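Notes for the one structure printed next.
Note that one protein chain is taken out, while the other chains of the complex remain in position.
The block that comes next holds subunit A.
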Amino acid sequence: MSFRKAGQQQQPKLPQGTKYNANNSVLLVSTGISSLDEVLGGGVAVGTVVLVLEDRLTGYSKTVQSLFEAQSICSLQNLVVVRHALENKSVLAATLPGIYKPSSADKPSNTKNTAADQNMKIAWRYNKLGSFGDNNKHDPKEKQKEAIIDQTADQKNELNGVKREAEFNTVFDLTKSMDIGLVNSSDIECIDLQEVAKQCKDTKSTYASVFERISLSIEEGGYSSLQVAGKREVARVSIHNIGSPLWDVDCEESNGRDKELLNFFHSLRGLMRYSFGVCMVSLSPSLFTNHLTMGRLAILRKIEQLCDSVIELESFEGKHPVNNKLLSGILSTQRSSQEPPSEYHGMFYINKRPTINSLVPTFSAMILSGHGNLAFKLKRKKFSIETFHLPIEGGTKDRQIPQDSTTRPSKDSLEF
């Protein structure tokens, strides 16, 4: 006998790699970083635009965006990438992180062994050593062999046409790069900014042409909800470094650029609202800073207003100095290298929390617990966002009494 909800079977099937939030009636997709999903209220809502304000002089935001792109491959979703110098998929594949595979040492051992472990009660400290014969696994040659076996098994699965399952959230390994075969078999459209700029040099602006390409890709791909028979799958759009000089080669006046940018963001929001798509746009705030007052230009605030959620990364290395000289920013990075290394790599701000179909943003325990003080850290394999706290007083290392020659009794004093 089991308890089952009455209308469970009547629920429509969700698109691949998505989650439904019944509170706001929105579909969510993952950003590829579980802690960022948590901060944004479970994920990014389908039909919205996320703005990422890039860190200065460092490239942490690029990691965030590459994880967002890599997640679309694992979630079996369509991906449109707009970037400069992006000729083909292999260029993109080099920037994407690989999928995390637990090593053979982390895999659970055989049932026989576990049973034997349970029975072993001579001394608890021997538990960590494992049973006899496991020593071979620590041998690098053995490890290499196992890795080759794993890889060939994966390739065999792909060749045999074994269907990959869509995942909502995947764990990535930043030390590896994405398998080129996987990228080639995925539904990805690369839009090279330079190529677009060349094609539309006299007819229209780069923003207009990029918008046209994105809308074409979404509407012809069947992701628009205005169409009658569209496939209900999700498309992701990732736009890199919008508003940089590469975008407006022809536009000399800043007013012209500002209007084009705002038009682009407003239209993009309108397009996304009626499509099964999510968009992540990155923008460098240092390009929109008044160098005299060090204040952000009005245009940046207006862009933030036109996006649904805004996140900002501020790395410690690239933080703006207090005085407003242009060069001192670079000098400050040299200074900071002498400072003791922090546990975190920078501060993480949420300038605008998404409020789709609701008056209040989705509950996030992390924001409430930290009162909005969040920081990001980039480990060797993983990017994560955590509640910021100061380091423990005295450090986390073992405390030792300093060896001082004056306090220690000398040999001479003992001798009579």
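Convention: contacts are C-beta pairs under 8 Å (C-beta built on N, C-alpha and C of every residue); 3 or more make two chains touch, one makes a residue touch a chain; residues count from 1.
In the analysis below, contacts and distances are computed from a predicted model.
The chain that is not shown carries the UniProt protein name "Elongator complex protein 6", picked from "Elongator complex protein 6", "DNA sliding clamp PCNA", "DNA-directed RNA polymerases I and III subunit RPAC2" or "Mesoderm induction early response protein 1". For the options A:S34, A:Q194 or A:S267, the residue in contact with the chain missing from this view is A:S267. Interface note for the absent chain: among A:S215, A:S244, A:S284 or A:S364, the touching residue is A:S215.
The chain not shown here touches subunit A at positions 23-25, 207-208, 211-212, 215-216, 219-220, 224-228, 230, 259, 262-264, 266-267, 269-271, 273-274, 290, 293, 295-298, 301-302, 304-306, 310, 351-352, 355-360, 368, 371-372.
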